[in-house]
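What follows is a single structure, written as structure tokens, with notes after it.
For this depiction, one protein chain was excluded, whereas all remaining protein chains were kept in their positions.
Now for chain A:
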Amino acid sequence: MFRATLKSLMARKLRLLLSGLSVVLGVMFVSGSFVLTDTLDRSFDSLFSSVYTGVDAQVTTKPKVQGGDGDPESSAAALPASVLETVRGVDGVRAVVGDVVGPARAIGKNGKVLTTSGAPRLGDAWAEDLSGQRVLREGRAPEGDREVVLGGFLAKSGGFAVGDEVAVLTAAPKQTYEVVGVFGYQGGRDSLGGEMSISFSPATAHRVLLGGPDTYTSVTVQAADGVPQDVVRDRVAAAIGADYQVKTGTELAKAQTDSIGEGLKFFNYILLGFAGIALFVGAFIIFNTFSIIVAQRTKELALMRAMGASRRQMMVSVVLEALVIGVVASVVGLGAGVGVGALLARLFATFGGGSLQLASIGLPAAAVVSSFAVGILVTMAASVFPAVRASRIAPVAAMREAATPDRPLTKPTVAGAALSATGGTLLGIGLANGVLWMVFSGILVAFLGVALLTPLISKPVVAVIGGLLSWSTPGTLGRRNSARNPRRTAITAAALMVGIALITGVSIVLTSATASITKVADSQISADLIISGEEGATFEPAVLDRVRSTPGVESAFGFYSDYAAVDGDRMHLQAVTDFPAMQRLFGLRATAGSFADVTGRTVAMAEETAKAKNLGVGSTVTVQLAKGEQQTYSVAVIYAKNGVMDGVQLSAAAAADFSSAELTDAFAKVAAGTPVADVQHRVEPLFADNPEVSVQDRSAFVRQQAAQLDTVLLMVQILLALAILIAVLGVVNTLALSVVERTRELGMLRAIGMRRAQVMRMIIVESVVISVFGALLGLLVGSGLGVATVRALRDQGITELGFPWARMGTYLAVAAVIGVVAAILPAIRAARLNVLNAISYE
């Protein structure tokens, strides 16, 4: 039996290739994402262990606000010099260095701030380097307050050489320095992990990075020979008391690696999610292929039954064929995945992480196990139904004319309706309660349900779509062919539906989000100019005063932002310079108390927040800011939250204890009758020193927000393109199998005078009808998904429902093009058939 199966497989190489390819692509995605994240994980691992080479322990202040996962340097307060001295005296400490590190951003020669792709941009003091990693490549160490040494990566990206001038943004206002040297790291590396670093002389570093002498960001400790890291850690901790925390170099490296690892894990989940979608679509293709094969082999299978093969053997033969395809496809997919993973890792290292040193490409066990499990399971699961059908073929069918009667659609329709309803319910409950697995399984089940319903829908819909295409005889024939086997057409179209539905759903959610942002901006923000920085850029409070006194500005306010613990709960809050102005410019409505009363130790609080904490005007809350002691505040005003303001706001005085004493956002209203553009031109020069801060009018602000969503959409489209590609393979496969099945018919058509071009047109119409049908289904189901999600996200601020009509139209047009492309090979094959052979084809 096994040999018979193998032979039948080999006899259908093309079929094997096409159906196997869909699994290969899915498995490739699975193993590729594992290989990618594994490689990056190990690369970062080695990066951080080299960063912390020579660091046995590090002392920092304990963060006042716990629970944040941001980088420790930004939230921790500085250490006094006395700590340095105490640590120096601890037994077993060989060397101690006080670190002075802070954000420092160089401005490139084009006047724009140089950016990395996520790696930090840091300044530090040029001092003894305990790790021994740093190498001064050219020039000399910086001296005085006008000289810097640049890291190799920064020097290369910015095109700086020794002797050049470089403008740098730090905690101090923009200042220009002379580049006196360039440094790199052991092994000829320009940076450790794509970071941009600037080294100042120690005194300058204290001044521009920490705001004054005698404080340090952290204290790095090197232990004497033979003293283990944890011993030194414990001794230092005992010596300096509970206000500080001490970690070993190993712990620090691990913490950093873990935090990157979390990010990578999330990334991995996303990739695996898309791989799952691809495999889900692949399962449709496999299912369809096996169904068609079983139908075409009815006579052969019946003959085997007639010769004494048991039902079990029939089933096994089909499942066995699936197993072989699954194994082969998994092996190929795994191999291809390693290649793709390596390629992506290289791309990431080149474009994403600056000069991240890639670890060697490995093959993690997870990749192997999941590739085989997923590839084989999906293939076998998809073959079960066709296998059962094969086992039910009566031996007498061998004698009959190979007719495939239309089986009634009652069963699939009932099952489809039930599954759709179940999926919809799961989705609804999941969305309402924010349960992610319910949302996903709901979507999957709903897809299966709709797929089962498609044969029923296909008849009328295909007739309509086909009607548009059948102006010629080949067109009519193509349309009728696509209506010929509703199940086959339906499953092929359903595979395409999945990808298009997901893209449409995401697109609707993002369009709705954009519409909501626009609505909020138009109806709630009455500010004409919005001043905000990208990537956490901030600006001096004094600039806001100059904005306010600019001619044409009627009023302006700004706020500081930071994380704080309010009654022990970590939350993001703001310190606002002018509450009445905020109330006016943001259209806030006080439900109790007055915004004018927020001063000193009082707060403004959104109604929902107050309700959750069971507070009213006059109630007190404790607030722990990044610096200083925990304080008690009373609630001065409670307001109805809107799209721009929510949570808790403090008066500007509190900003002194924020981690940064600079404003993050400001808003200005232009006096009536003054053109906004004129005022914008007058305000912009105030930020000339700070290229990362932009002054935008309302529409530009909305456009910028929407542009971020467009990037998300683009990513989703790229990732889902794989699912669509697999669906296209499905269309090719179905058409190819249909061409084989209809060989004699094609021969007859050619014999009675059909031209090759007409044969091709006939196949293309059939293909386009299937694809457009799939796209229509996808648009419909996707709209349902999108609308449900938008409704569920109403509380998250997506209040508007927007349909991306143009984009949806594009998807439909793309589907039609896909139809044409998918038809090319089968059509050529059909057109090239030898008429005589085709007519006598059995």
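Everything that follows uses one rule, which is that contacts are C-beta pairs under 8 Å (C-beta built on N, C-alpha and C of every residue); 3 or more make two chains touch, one makes a residue touch a chain; residues count from 1.
Note that contacts and distances are computed from a predicted model.
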Protein name as given in UniProt for the chain not displayed, "Amino acid/amide ABC transporter membrane protein 1, HAAT family", "Putative ABC transport system ATP-binding protein", "NurA domain-containing protein" or "Cytochrome bc1 complex cytochrome b subunit": "Putative ABC transport system ATP-binding protein"
Selected from A:Arg42, A:Arg480 or A:Arg807 as touching the chain missing from the view: A:Arg480
Per the touch definition above, residue among A:Ala606, A:Val702, A:Met754 or A:Leu779 touching the missing chain: A:Met754
Absent chain, residues of chain A that touch it: 403, 473-474, 476-477, 480-481, 483-484, 744-745, 747-756, 758, 835-836, 839
